[in-house]
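Just one protein chain is left out here, and the rest sit where they should.
Per-chain residue numbering starts at 1, and chain names A, B, C, D, E, F and G are given in the order in which the chains are listed.
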Amino acid sequence: MDRDSLLQLFDAVRRKRLSPDEALAKLRHMPFEDIEFAKVDHHRMLRNGMPEVILAKGKTPAQVAGIFAKLAKQKTNVLATRATAEQFRAVRKRAPKAEFRELARAIVLLQDHRTRGKGKIAVVSAGTSDIPVAEEAVVTAEAMGNEVEHFYDVGVAGIHRLLAHSKALAAARVVIVCAGMEGALPSVVGGLVGVPVIAVPTSVGYGASFDGLAALLGMLNSCASNVSVVNIDNGFGAGYVASMINRL
Amino acid sequence: MDRDSLLQLFDAVRRKRLSPDEALAKLRHMPFEDIEFAKVDHHRMLRNGMPEVILAKGKTPAQVAGIFAKLAKQKTNVLATRATAEQFRAVRKRAPKAEFRELARAIVLLQDHRTRGKGKIAVVSAGTSDIPVAEEAVVTAEAMGNEVEHFYDVGVAGIHRLLAHSKALAAARVVIVCAGMEGALPSVVGGLVGVPVIAVPTSVGYGASFDGLAALLGMLNSCASNVSVVNIDNGFGAGYVASMINRL
Amino acid sequence: MDRDSLLQLFDAVRRKRLSPDEALAKLRHMPFEDIEFAKVDHHRMLRNGMPEVILAKGKTPAQVAGIFAKLAKQKTNVLATRATAEQFRAVRKRAPKAEFRELARAIVLLQDHRTRGKGKIAVVSAGTSDIPVAEEAVVTAEAMGNEVEHFYDVGVAGIHRLLAHSKALAAARVVIVCAGMEGALPSVVGGLVGVPVIAVPTSVGYGASFDGLAALLGMLNSCASNVSVVNIDNGFGAGYVASMINRL
Amino acid sequence: MDRDSLLQLFDAVRRKRLSPDEALAKLRHMPFEDIEFAKVDHHRMLRNGMPEVILAKGKTPAQVAGIFAKLAKQKTNVLATRATAEQFRAVRKRAPKAEFRELARAIVLLQDHRTRGKGKIAVVSAGTSDIPVAEEAVVTAEAMGNEVEHFYDVGVAGIHRLLAHSKALAAARVVIVCAGMEGALPSVVGGLVGVPVIAVPTSVGYGASFDGLAALLGMLNSCASNVSVVNIDNGFGAGYVASMINRL
Amino acid sequence: MDRDSLLQLFDAVRRKRLSPDEALAKLRHMPFEDIEFAKVDHHRMLRNGMPEVILAKGKTPAQVAGIFAKLAKQKTNVLATRATAEQFRAVRKRAPKAEFRELARAIVLLQDHRTRGKGKIAVVSAGTSDIPVAEEAVVTAEAMGNEVEHFYDVGVAGIHRLLAHSKALAAARVVIVCAGMEGALPSVVGGLVGVPVIAVPTSVGYGASFDGLAALLGMLNSCASNVSVVNIDNGFGAGYVASMINRL
Amino acid sequence: MDRDSLLQLFDAVRRKRLSPDEALAKLRHMPFEDIEFAKVDHHRMLRNGMPEVILAKGKTPAQVAGIFAKLAKQKTNVLATRATAEQFRAVRKRAPKAEFRELARAIVLLQDHRTRGKGKIAVVSAGTSDIPVAEEAVVTAEAMGNEVEHFYDVGVAGIHRLLAHSKALAAARVVIVCAGMEGALPSVVGGLVGVPVIAVPTSVGYGASFDGLAALLGMLNSCASNVSVVNIDNGFGAGYVASMINRL
Amino acid sequence: MDRDSLLQLFDAVRRKRLSPDEALAKLRHMPFEDIEFAKVDHHRMLRNGMPEVILAKGKTPAQVAGIFAKLAKQKTNVLATRATAEQFRAVRKRAPKAEFRELARAIVLLQDHRTRGKGKIAVVSAGTSDIPVAEEAVVTAEAMGNEVEHFYDVGVAGIHRLLAHSKALAAARVVIVCAGMEGALPSVVGGLVGVPVIAVPTSVGYGASFDGLAALLGMLNSCASNVSVVNIDNGFGAGYVASMINRL
Partner (left out) sequence: MDRDSLLQLFDAVRRKRLSPDEALAKLRHMPFEDIEFAKVDHHRMLRNGMPEVILAKGKTPAQVAGIFAKLAKQKTNVLATRATAEQFRAVRKRAPKAEFRELARAIVLLQDHRTRGKGKIAVVSAGTSDIPVAEEAVVTAEAMGNEVEHFYDVGVAGIHRLLAHSKALAAARVVIVCAGMEGALPSVVGGLVGVPVIAVPTSVGYGASFDGLAALLGMLNSCASNVSVVNIDNGFGAGYVASMINRL
């Protein structure tokens, strides 16, 4: 369904060699794939204030800096996840306003400061080792225009530390919960709040944690019905899903 | 922190044997667990229009009917999941307005007809064998006060069948996608819509599907960032999460 | 891009309210998903002589018979896999020329006898217990217009039995190999022939065969480079892939 | 090292054909295995008040009754686990004082009523479906001479229900926690009490619970340091370990 | 339920604006989570002589030293697990009395020398490679005020080496058994002693040991009923559980 | 290399149209697979006194009886494994001297009573539930001409029961050890004897035994170097391997 | 069946000591294995234009260069997979016309430029990280004499990017699809084309991708019947199978 054959079709209609009905029949049998619809995606994203995202892991500092600089020319926020200090130094030279969120292992350039989320997103983590994943969720949600509050080191073995924050948690519109080891925290949080909970298993643990598998299975089997789950260590995904919910 | 010791505390304050500061200090060191806070949960649920839910599987028809009848006395909707025709016959005797949604394997009594969802929930399934799980999601979302539209048998190997519905899908506020076998559908749907997608792996398949594991892993690794996942065959959980999102 | 809006577009061109260029620009921005492209698939299949296929498992005899009878009205071959004798009896009443291939657990109606494969397909099985899967591959390939030759009970622990057939195997254009337990046969066959080998792990075995997992992993790690693999017990898929190759 | 050769050895010493040193040297090189030491075990058990235990599963009613009757002749308590009502009917004919604990699927004959545990054992379960496993732990601990208190249906998604019992829990000397699905309860309980917690994963759940694997992994990765774990559904083992601790 | 609102509540009672009954009713509906109950945990630990524990792995020498020095100011013992010689050098500068237990990979500062265990804890290991895990259990139990005796290199393939110690083993009040590879040792030891056995699977082995999974599964399936299990390589957890039992 | 072309080749040599050297060169380039070498296998087996073996599982009584009767005409012993009483009744009608070994689930016809093993084979089992697998090994070894001694219910948790037999075990030329649950017994036996040990994991157990996987992994990781392993529940294979060793 | 005994056989026929029939009988009973049939394989490969292939991984630069140079003397193409730049530098010194395909991590020497494939092979990849595997398939197919077209970065979450190429895809005779993460792309492509699809799971992903396992399972469960699968990251195998199909 390239430009030429479509123009010929319209020209035939214009010249009345084809009736609209005949043209429609022909159109239906033309291969429709060649139109450059791919750009549509891109445009929709821009309109919605989604940040441009780079997975920095596995790329050279120069590559990250190059892509970052190119995306930075647009008006959107730019986010590079799983980034290193070395990659940040390369990025900063070309995008001086970019910041490095060391805990989150993320480089972020905030150019679009509009708030898009309708409420607050709470990010909860079980242990201090889960903080990098939690922070990746925080920076993602911030780059997508949300107000974020975090509650760290409130694991289930010291349940009172968590309960001490339950009023604050109940004020959030979406809650992200990051936990490794047994991954029990989302179930407890899910029971405390009346909003959607996005659970992020982390690879924190050893032995029978099997790099996050134990936490993942725990969360999938949560007895709290308001919990859904993203991939192990996927702080970005949790931040993205939560942002999308918070815009509704 | 039972009633008596608390009354004594207040009485001591009233009699001025304790200053408010002293009473506060005492309160802090009392065991606080004995108050019947459990009821709070229950009340909040009632206020929010959540249905009462019974997992019928593993219960006798008499047991299901008994619990159902008791819950039916309240004003909420009542839902029994994984139910059989035999269980329904027992329920109907005690709750004549209850319906049996055969495909969904659910018994439902709709007593509260208020719409609570702000938009439409779309439920998509890959194959005809995934329909029972999809229907469980449908009936759950309906019992929670949502308008639901479904799109069945639109698996990825015939991508045009799915694309034919993409405008309708894009009109939903939340999308649930049920798929077994390779579990690819949520990724494709996730790319077509700009709203949260709840993915439900189903145990449909054989051999290396390992009873839904293949679909589950596929969905957790979705390249679409707006996808989160619930347990295998958990249509109820998907309907619940989607409803919670749709109320926001 | 429903019928009406397209007709309006063509009508506007016809009335010269829009130039072909303007119409093209408009067309590009219309949602294109609503056209009923799904039918295209269907038509292509018919033209290519692919059989209509029903997965009989999990359907009632009446359901299988109903679908079978409907498909039988077309000129294509009709195949029902994982079928029972009881389902066949129901089918036979409505499609008297249908046959039951008991070993293959398949009901087949051959109405299109054209040969579409350019060569012979060889189907090899390791043990007698693998024969049902092998026969499913055989009947699928036959229903798709291929000449098929089978070689059963030629497992690797008695390598001479296999070698006794190596000239015949070498004459095939595609080879399907079904094996359970250690799944070693495709590697040996792959080394004997110079054509593509489709390996089908079967769930034959016990203990550490883990319902075909051992055979599946063995085949995926085949040291013969001309081997590719389908799902456990997927005789139908192997027959389908082999047929598609044999038509080229 | 049978009786005869030992007697000969002693006789040789008595007759002074061998010095004590020579006899010792000879003794060291004799095969020492033939003495019937096996009985020692048996005697120690009897002295310690351990019950005799029969795994009823897989045995006929007649077999269970026969073994039960034989053991009942001793003064110990007798316990048959994973038993059916039918097996109980056979047992009752031969041991009329035996009781059937239906929820626990156990037949028990209490003949030795001495209390051997120094404190109370608490048995906690997450959901109602976990009760059979919890009851197996209860009956085992009772048959081993312990006072037992149970707390059922206090899963982590309704944390207040659990907290309402925390004072009672804190009074136990050992705590057993049974939970399926995500298996999070032992971690929370472990944080609430200052005594050993025996965690029992149950096979309650579906899909990604993988018959108790998710709960098992969760418990092994517990962030509470006072938790140790027994096999899936092993209520008997938990009751046994807890009893052994409670005797110390 | 912050300080101010509670003070106001007590003040109202004092001023008799509220009766005790009315105050109780109000109290019940206040959010109770904000009180700083978290400190309770902490205090209980101090009273019980539990050591303060730092997981040194993944922290810089400076971080470990900083936390260690801060905790050392209290009167409790301090333990850093999974520590390196480099971390120890940093710690020693700030806590000169700290020792490095190289085999256990632990830094320990013993300031509270009271014996809290009522009997002896035996620590048994199968092979020399299991010693680091066993030593972590030893140092943990010692830091928690226990007398510990160890029995190393007494694996089941040389059963006489183990039997040579059976009298000594039988004298322990709790036994910890560390084993990799097939993890068989806890079952044998469990049969030799009449006290609780804490089994620690180690990641010692290769190939089908799958980093300790084989040993873990073996221990969970132990035919000795007095065995419970902790995570792979979790010497700390085993020492902690054993200490808690030994205090009872 | 069929009969005809070979005869032509020899004929050409006979007629001196080809020299022996030329014939050899031609022979090398002929396809050699068509000769019926398969029979060679068969003959070798007959000469060696191997029994004919039928896997009865999955066959009808009539099928088992038919194959059994045919094989019984030869002079070898005949063995049907995984057989039922019903299959035996059908066999007995056609082979009246066949016996049913109920525990072993085997039908055996001993026609060749020559002893072929040079020593004794010991068969050891851990628990009573492992006996069917052990008995399958016993009957296989007997049918292959070996003297067999068994030692049942000597699991590792009561090590003295095993040690009581260690002299008898040490007298065997090959030892088979069957164990489920943790599968520890082969390691202990391996340390007691100086001959090859064939370990058979059984599917006895529940929960984390994962149908014999735990025992299998344990045995593969045995710390005794004289242990090798066969498939889960493969008593036949163990008996076969042991017999082959015992003939050497 | 060595040279001498065969010559003797022929000589006996020539001297008429054996009739052709007798000679045939003798031949059948001679061990046939010693003839150097191994060379046959080699020759067939050479005739068919298959490239010589070296797995460079795990070899020193000198080793790779040595083998490469030796193979380069023949007229075939030479391919070294999983190669490094350092290995290439060593190869180039001895085979100056060899090229390094950096993306594909392959060294290739094209000496035989004949086209052997009858149509075009399309290589599709889901993400940019999958390109190394896709390029390995490309270079393999090219070295085997095929025309190859690639379509990269057309993952399923942006389905329009893929659809934009569907006409071009439909023109291929075989399609290779490389995808990591959820591995959904082969199913979609399989539905778009009417030719065999070779699916290559890649190890791209993290967490629950389990190094390609998720993608592998997804592809094995593909709902498109024309898909078969090779090992994770096996671009070479996919290129080889596709080439073999394309020659038919």
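One rule holds in what follows: a residue touches a chain if its C-beta (ideal position, glycine included) is under 8 Å from a C-beta of that chain, and two chains touch if they have at least 3 such contacts.
Only a predicted model underlies this, so the values are computations on that prediction, with no experimental measurement involved.
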Omitted chain's touching partners, listed by label: C, D, E, F, G
Hidden partner chain, touching residue among C:L9, C:L109, C:V123 or C:L192: C:L192
Touching the absent chain when the full complex is considered, from G:N77, G:S166, G:N231 or G:N246: G:N231
Touch criterion as defined above, residue of C:P61, C:G183, C:P196 or C:G235 at the omitted chain: C:G183
Contact residue for the chain not shown (choose from E:A62, E:A85 or E:A164): E:A164
Absent chain, residues of chain F that touch it: 41, 44, 48, 53, 118-119, 173-174, 191, 194-196, 198, 216, 220-221, 225-232, 236-238, 240-241, 244-246, 248
Interface residues of chain D (partner: the chain not displayed): 3, 6-7, 10-11, 13-14, 16, 18-21, 23-24, 27-28, 32, 35, 37
Residues from chain G at the interface with the omitted partner, ascending: 31-38, 40-41, 58, 201, 203, 211-213, 216, 231-234
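As a convention for this text, only the chains that are shown with their structure count from here on.
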Chain-contact steps, minimal, separating chain D from chain C: 2
Neighbouring chains shared between chain D and chain F, ordered by label: E
Between the pairs A-E and E-F, the one where more C-beta pairs touch: E-F
Inter-chain centre distance, chain D versus chain E - centres from mean C-alpha coordinates, in Å: 24
Rounded Å distance, chain F centre to chain G centre (Cα mean): 39
Multi-partner residues of chain D (each touching 2 or more other chains): 41, 158, 163, 191, 207-209, 213, 216, 220-221, 231-232
In contact (per the touch rule at the top): chain pairs: A-B, A-C, A-D, A-E, A-G, B-C, B-D, B-E, B-G, C-F, C-G, D-E, D-F, E-F, F-G
